[in-house]
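Pasting a structure below so you can have a look.
The complex is shown incomplete by one protein chain, all other protein chains being positioned as in the whole.
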Amino acid sequence: MTWISLKLLRALVTMWLVLTFVFFVLRLSGDPTMVLLPDDVDQATRDFYRAKWGLDLPLWEQYTSYLRALLQGDFGVSFRNNLDAFQVVWERVPKTALLGLASIAVALLIGMPLGVLAAVYRNSWLDRIVMSIAVFGFSMPNFFLGILLILIFSLKLRVLPSSGSGTWQHLIMPAATLGTGFAAQIARYTRSSMIEVLSKAYMRTARSKGASLGQRVVRHALPNASVPVVTVLGIKIGEMLGWAVVTETVFAWPGIGRLLTSAVATRDLAVVQCIMIILAFTMVMANMLVDLIYGWLDPRVRVGRRAQA
Amino acid sequence: MTLALVGESGCGKSMTCLAIAGLLPKRGRVAGGALRIEGRDLCALSEKDARTLRRRSLSSVFQDATGGLNPVRSIGWQVAEAVRLRKGATRREAQAEAVRLLGRVGLPDPERRAREYPHQFSGGMNQRAMIALAIAGNPKLLIADEATTALDVTLQAQILDLIADLRESLGMGVIFVTHDLGLVAQNADRVAVMYAGRVVERADVADLFAAPRHPYTRGLLASLPERQRKNERLSTIPGTVPTIDALPPGCTFAPRCPRASERCAADVPEMALGYACHHPLTPAPAPVVRREREYS
């Protein structure tokens, strides 16, 4: 249990640091009343709203009172529509989660098998083709791929909707856009880690037992080769959240990413902060998940952890 | 019977073993020759038949036992897999057989140990596990490629005892690959000495140590500190072993050989009468003890 509590403690510190950074940067980068209120309102109205949102207090006091409220589960209200900020953000979470999970699925289901094939048939034409596609895949900018897909499948062929959400057809293009780059990276990592594993002495042992190529790859090589891939995946989830903002904007996907862009533009402080907390939390959870998968994949980690606890 | 394949690093003894076991790396291939197991030529069989024959009749143990075991699979699982692949047993039967085999190779508390992983084992225990894995399915031939080289002497002696014991009780042949002439003397019935990719001498172990015919064999034996009087200089073989990509023409040992003539630099000596040399050493008269044994 020590292991879990240590992890949680570290996670809390991380989240606090992220939050503090966002809090001060936002407040130092402009006055929300200038953006939210019409240009011609008088100074008295401005002051009224500033007092209402607590922006007239010294920065330090704003910070402490915000933290105090946060500890009681109060994320503040959205400046734009006076709704609870958490409520506003939470509504969008399922959409982004759906997009994210679909993209990870795309990345793994395409990237892992391709990487394995490329490694097993190393230096063959198959390997070269796979690796060329991979280079193409991750050197293609995300938004560009998105626009390209819209041009082809929505405007030209008219088979998929270009924006919005609701049906599974809506999901295809955003998930493909977000997943392709990661599939390419996963393929590369899988290939190199697989190549290393294939040269290990225990692979020869498996061969001398008389195991077929398929058995050797699936039972012996893959569990070992996935360990570094999982690590990479854990790191990439953060990157993926970043790209999700772009993808959601391109496809008008009503998720957290789009909310974040508009909230930053309008200086909707409470909403931005709430999104940041949720993103940081997601990252932390993803990392813990990665650690759990580690233990499941690699008995050496399991034992070490037990010894530490 | 135990055949020892002895030679220095880079002489091709390990490659020979890998070729026999069908474990050559992708780039390598058997360029020619025949390899018969129980009368069937492996090189003449189709790849599939050869694999089946190998799976049924031979298995190997290598030097690095800890690296030879998959770190993410339990010891029991790995031995059981060998049982399943070689005998086609059910999962449960294979598991029980694996525990029995682990006990057979001298692991204490095999039931519990089967659930553990290679990193929880010592080097000696891993080598025992590798041997259990190798004898799954009662192979006819066990190839032990420097199987005890990485182990401490006290442990090495115990593992060698185990292999000898298994050989007798299971009726296996053993090909024992090593660079250590002490191990050859202690364990082999017959010996093949390799130098730079070729077998240069073949003999019964007693004959080889008593009266080597090939100058290389004699040089090797003479350079052993044990066969030297204390405080005396060790006799050496001058020069170094040629690398496989720069072999001298003719007899590969000629540049280092005290008996070499012009003929040695030109003609590759054929293997005949148990040695491949143009100028073999004359055998010492056979020791009386041996003759008595032959008559009895």
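As written, the chains take the letters A and B, and residue 1 is the first residue of each chain.
As a convention for this text, a residue touches a chain if its C-beta (ideal position, glycine included) is under 8 Å from a C-beta of that chain, and two chains touch if they have at least 3 such contacts.
In the analysis below, contacts and distances are computed from a predicted model.
From the set "SDR family oxidoreductase", "Alpha/beta hydrolase", "Oligopeptide transport ATP-binding protein OppF" or "MauE/DoxX family redox-associated membrane protein", the protein name that UniProt assigns to the chain left out of the figure is "Oligopeptide transport ATP-binding protein OppF". Touching the missing chain, out of B:L5, B:A94 or B:I237, is residue B:I237. Across the entire complex, the residue among B:G88, B:G182 or B:P249 in touch with the chain not shown is B:G182. Those residues of subunit B that touch the chain absent from the view are 8-9, 122, 124-125, 152-158, 160-161, 164, 179-188, 205-206, 209, 219-221, 223-228, 230, 233-237, 240-241, 289.
Operating definition for what follows: only the chains that are shown with their structure count from here on.
Spacing of subunit A relative to subunit B, judged by their CA centroids, is 54 angstrom. Looking at the complex, you find that subunit A touches subunit B at residues 200-202, 204-211, 215, 219-220, 223-224, 297-300, 303. Per the touch definition, subunit B reaches subunit A in the complex via residues 21, 23, 51-52, 54-55, 59-60, 62, 64, 67-74, 78, 81-82, 85-86, 117, 119-120, 130, 133.
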